[in-house]
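What follows is a single structure, and I will ask about it in a moment.
Heads up, this is only part of the complex; the chains shown haven't been moved.
Here the chain labels run A and B in written order, and each chain numbers its own residues starting at 1.
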């Protein structure tokens, strides 16, 4: 996707996106991939002039993103929106298995549709990143479920013709090349700085400046 | 093993044992399995009168345990010593892969011998717990290496006729019954309170009062 000069880009997501950003989403872009990507992009393409806004909220599932969509995204009239949501829809089934806070698969798909449709209707382009677990093992039940949701996410995005960046292969490829899971994340979800660089460098290939 | 009335028991190990214990090892037993076990044992067998001392130190490998053996164990002349060491001998190969801080397998075996021999020579009985990773997957390279070290640990202990409590099967059995890895540990090494209870309840079967 081409990021036009002087356009506005919103990063929408959960704690992987949030990383301690300021309430306005601009004064402090947090310590994760949003900050890394926007700094690197600004230095690499100083004439592009893109406005970056972090709208990640720690703990969010698709339910909460849906509830704050108008205020945090639509009212700002962005040119581009990236979306990375779903990790917590799955994780709550596994870290709090009896609290009934996971989001069922069908509700996940519906919520995604209700998030994507108004954003596209508002005239923005989207890049959807799929949820992941930094683990290569078929023995881990949460990875199995995460793959299912990642497939739903990819499928839903493509229904609307939206560009997709699959993160599970990004991480599994690094694991296969000898980077350990502890280098990328302490808990297999929240990325370390190396993990955030993995996302950042994948994003740099998907979001290109108008004139390179 | 029978814990005789009025005997002294030292728990020797790393951060899994330490858990914030006080420097003297008695005033505060930490927040992990040492504390759970000693409290439960005291309530279940109020007439046993056992003295419990926590000598775990966060971050320790066999190298550091060896260096502090005289001061922290032998000089106290305990009746029983439990040992849980080796997790960090392995982990350092994986969380800091280029810092050359892991302990090679043969050094691990030698260090264990140098820890066990003087304790037995001092007249104490031992219970050795094997290192573990809370993961069931053959795809995880660190688990493969941890199994290797656990086998060395078990083998070494049995050479001296010392009782062994294998922790890997304790955790894998719980995973197999549907307890998730996140319930037992955030990072697959440091136990949550549930994880510490798994160790505690296994210990309760291995360390019995003189008269039940």
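The rule is simple: a contact is a pair of C-beta atoms (placed from the backbone, for glycine too) under 8 Å apart; a residue touches a chain by one contact, two chains touch by 3 or more.
Since the model is a prediction, treat every value here as computed from it, not as a measurement.
Depicted are 2 of the identical subunits; the complete assembly encoded in this structure file consists of 8 such copies.
The working rule: only the chains that are shown with their structure count from here on.
Per-chain Cα centroids separate subunit A from subunit B by 40 Å.
If you check the complex, the residues on subunit A that touch subunit B are 91, 94-95, 97, 135-142, 180-183, 186-187.
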